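Notes follow once the structure below has been shown.
Every protein chain but one is kept in place in this view of the complex.
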Amino acid sequence: MIIAMRSDATEEQIEFVCESIRNYGYKPHVIRGEERVVIGAIGHGDKKDHMQSLRSVEGVENVVPILQPYKVVGRELKQEKTVVRVGDLEIGGSRFVVMAGPCSVETREQLMETAEAVKAAGAQVLRGGAYKPRTSPYDFQGLEVEGLKLLAEARERTGLKIITEVVTTEDTELVAEYSDILQVGARNMQNFALLKRLGRVNKPVLLKRGMSSTIKELLLSAEYIATHGNDQVMLCERGIRTFETATRNTLDLAAVPLLNELSHLPVVVDPSHATGKRSLVRPAAKAAIAIGADGLIIEVHPRPHEAWSDGPQSVTPQMFAEIMDDVRRYAAMESRHVN
Amino acid sequence: MIIAMRSDATEEQIEFVCESIRNYGYKPHVIRGEERVVIGAIGHGDKKDHMQSLRSVEGVENVVPILQPYKVVGRELKQEKTVVRVGDLEIGGSRFVVMAGPCSVETREQLMETAEAVKAAGAQVLRGGAYKPRTSPYDFQGLEVEGLKLLAEARERTGLKIITEVVTTEDTELVAEYSDILQVGARNMQNFALLKRLGRVNKPVLLKRGMSSTIKELLLSAEYIATHGNDQVMLCERGIRTFETATRNTLDLAAVPLLNELSHLPVVVDPSHATGKRSLVRPAAKAAIAIGADGLIIEVHPRPHEAWSDGPQSVTPQMFAEIMDDVRRYAAMESRHVN
Amino acid sequence: MIIAMRSDATEEQIEFVCESIRNYGYKPHVIRGEERVVIGAIGHGDKKDHMQSLRSVEGVENVVPILQPYKVVGRELKQEKTVVRVGDLEIGGSRFVVMAGPCSVETREQLMETAEAVKAAGAQVLRGGAYKPRTSPYDFQGLEVEGLKLLAEARERTGLKIITEVVTTEDTELVAEYSDILQVGARNMQNFALLKRLGRVNKPVLLKRGMSSTIKELLLSAEYIATHGNDQVMLCERGIRTFETATRNTLDLAAVPLLNELSHLPVVVDPSHATGKRSLVRPAAKAAIAIGADGLIIEVHPRPHEAWSDGPQSVTPQMFAEIMDDVRRYAAMESRHVN
Partner (left out) sequence: MIIAMRSDATEEQIEFVCESIRNYGYKPHVIRGEERVVIGAIGHGDKKDHMQSLRSVEGVENVVPILQPYKVVGRELKQEKTVVRVGDLEIGGSRFVVMAGPCSVETREQLMETAEAVKAAGAQVLRGGAYKPRTSPYDFQGLEVEGLKLLAEARERTGLKIITEVVTTEDTELVAEYSDILQVGARNMQNFALLKRLGRVNKPVLLKRGMSSTIKELLLSAEYIATHGNDQVMLCERGIRTFETATRNTLDLAAVPLLNELSHLPVVVDPSHATGKRSLVRPAAKAAIAIGADGLIIEVHPRPHEAWSDGPQSVTPQMFAEIMDDVRRYAAMESRHVN
């Protein structure tokens, strides 16, 4: 890290900073400029706590980090792309993976009908929420374990892998028993107890970016899972919250190539939550492939206007089949195959 | 709710919407304008799920809610202000309440020294984190149960009430055993499992606004706690995330009188996290009182540059005593007393 | 518009609202629900001033618009896509158009070298700033008229069309004399005097979205130009300002298909300003085509590290040639040709 002293800093203050740096185990380098002194502290890490402490010292103007705070999920220590394995399905490799299904598991009929439709269209993974984090206590909260069983039944019937959300540490084991991939929702991206728990699970995790989380925070949340023992993590861009209200969220597609530069983890895009508008899902899906995503997760419902949640952003099975045609064409442009 | 049809909507589509409204238990009122048809659905609530479903119907341009989605915590059903009782301490009444203490409980010495200092200056509640939700897995994560015990010891010694954060459903009972008030941190404002669990606890809750949460979402999260059985809830404005980086967050002080209009729950302001800068805490604290807050929660550390977290925004005991002088003067302006 | 009355609104207040609506030339429709009264005012427009006035009336809870406030640039009145003509070059038709060149015109050598390189790679329009709106008064402010002359010279030499920014009403005529397309920068999107002046110019305008402007505001700014006489307007998505600092702005690519739904004007994407990072320009450019843009505007500099502005986001001529290879491949996927 670099510590810039105020122009009126005293020699005592400068020496105090140097001493603190030595106590942290770094070596201070003092640069004396015409207007002020700048001190470089070069060592094995830029610990936020150390930086914050130095910001509190009298005479210090600013402290800036040099190193990225994430290690295990970053590209510096591991150059080659991580391939997440879900049974025989590989995500992050040459295959472009599509996960699709309803926002919520509602009924057996709804789920099986959707599962067969997305399977027929070429999806490899079935999504469906059994535990639903909802803004209002008056909204539908999910079928819970009943939903998990229906998902398992759909897997039996179609051969699709299953992804579903886990919302508490207590349910983690149960969800892991039924699901092939565990999803962490945007609202739980910084539920650190949950992240630690997922680090001890032997199932891949799809980590959704929080709606106001920076790229750096997303990677640090992935780092939580990885450092607690589970390196099978996928990142998911699903739109961020901005001043714009014409779309549900703002799809930050440039985050995809940036994540690919900074991290070796696969990146999945969710055009449904990102836009909140059915008509935007198809163009956004094409763009996600073109910009370098490894997969898509799309909400599909046989009768969107009857959906118990997220109807406006759910596409019909027929629209999904058309999207898959585009997915195949665009994935081929990026030398990737679908099904 | 109001459903605006597209200008090219057919009679079948209009009838379909009316039929759906009847199915939801509302009564449709069709208004035929020169350019388009608008349908009013007036009933006992504007359920988000119903509105979303209608947005998916062919021929519908837009659906807008009329009613507020929160009931129990809103002013419509309960006009008089809620007074939260923490033993003999009342929050939301004529007393202006100050909670103060370190970001993290670090050592017995640090905590006792701080507790005695804030007690002497006039605080009524001691804050201190035992479980710390930290962005990076490499940051200090809290002393956990050891921290809780130190907090209880400080209460014994000073007579201060205790507030500390609970981060998981599993720890809720344990934290409730030691603490007088349970704090929900900004990152957990939409951890609905935790909110439901806190609804079944017999201790007051301080609910911090999420860093990108709207006022409406904050009130709906309070509604979760209240509808699950606990109406002793305080709201806390602690700054929101915006494009501005000169302060840690953007303190949304106008949210205080707005919350007072919309809800009967007490409102507490956290100028420490909101600004992230020690020198801004005092002016922000004065403004919080002037704008109608019921209390403050302030980070105090005997030696901020040695703090294990949040050093730059922690004030020293001496600065805190000066802030309390201002608090007394400004609280008196609002006809409230401190100690 | 729809006016929702408070649940305690009196009959006098309801009648006052109805009377006001009649005065505005609308017809009021009163809907009496169980909890409250809602009044529909259906007429030829939802004037913001009328809505704001009604929001001020006693007893009114909320006023919501039904109609879009823009007319001339919207899809409702004009279904077919606008094709902007720049001499023999058509934008918004079957051709995919690329504009490229340096951020600032710096020297004859720099401009001619860049112009020839982007021409050779397949660009149709040369960009280059002669008047530079810069955040700091200490930054380079542009060569002004000298820059315009160099741009005209580059057109002479290469046959490329010219696009350059106009920053004041006073310079409009001068810039229009030299340039084929007039660019309105993000900071001037709501410089209404400038927009009105551009309505009286006989040259196409590229209107960049303001960094915190909504889609609706962008379209209303285009409406200013169109209603003042100039319907040759292109919209440009160039990234919006959000909390994320890892990229210079957040590229809102989903705005492209949304603008295509709401408006008939061509849409151009600027991946350079949107990302601020050279390595992200190429993937963002591909995604922009896939999501439905009509063109791109890209910053190119022969030696980015010597650029007087925007070096980090400028690509070299060689990188630009590689981007153009991708542009051709992806434009073909969308049934569009380049050169």
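Letters A, B and C mark the chains as written, and numbering starts fresh at 1 in each.
The rule is short, and it goes like this: contacts are C-beta pairs under 8 Å (C-beta built on N, C-alpha and C of every residue); 3 or more make two chains touch, one makes a residue touch a chain.
Remember, it's a predicted structure, so these values are computed and weren't measured experimentally.
Engineer: Among the options A:Ser136, A:Asn191 or A:Thr242, which residue touches the chain absent from this view?
Structural biologist: Considering the complete complex, A:Thr242 is the one touching the chain left out.
Engineer: Among B:Leu251, B:Val315 or B:Val338, which residue is in contact with the omitted chain in the full complex?
Structural biologist: B:Leu251
Engineer: Based on the whole complex, identify which of C:Ile14, C:Met211, C:Cys236 or C:Met319 touches the chain you can't see.
Structural biologist: Answering carefully, the residue with contact to the hidden chain is C:Met211.
Engineer: With the full complex in mind, choose from C:Ser136, C:Asn202 or C:Ser335 the residue touching the hidden chain.
Structural biologist: Of the listed residues, the one touching the omitted chain is C:Ser136.
Engineer: May I ask you to list the residues on chain B that touch the chain which is not drawn?
Structural biologist: 212, 214-216, 240, 242-247, 250-258, 261, 271, 274-275, 277, 279-280, 283-284, 286-292, 329-330, 333
Engineer: Could you list which residues of chain A touch the chain missing from the display?
Structural biologist: 2, 4, 7, 27, 29, 31-36, 38, 40, 42-44, 61-62, 64, 66-67, 76, 212, 241-243, 245
Engineer: In the complete complex, which positions of chain C touch the hidden chain?
Structural biologist: Its contact residues with the unshown chain are 20, 45, 47-49, 52-57, 69-70, 133-141, 167-170, 187-188, 190-193, 211-212, 217, 220, 223-224, 227-228, 241, 278, 304-312, 314.
Keep this in mind: only the chains that are shown with their structure count from here on.
Engineer: For which chain is the distance between its Cα centroid and the global protein Cα centroid smallest?
Structural biologist: Here the chain at the core of the arrangement is A.
Engineer: Determine, using the mean of C-alpha atoms as each chain's centre, which chain is farthest from chain B.
Structural biologist: The most remote chain is C.
Engineer: With centres defined as the mean C-alpha position, give me the chain A-chain C separation in Å.
Structural biologist: Here chain A and chain C have centroids separated by 31 Å.
Engineer: In whole angstrom, what separates the CA-based centres of chain B and chain C?
Structural biologist: 38
Engineer: Chain B: which residues touch two or more other chains?
Structural biologist: Where chain B meets two or more other chains at a single residue, that happens at 212, 241.
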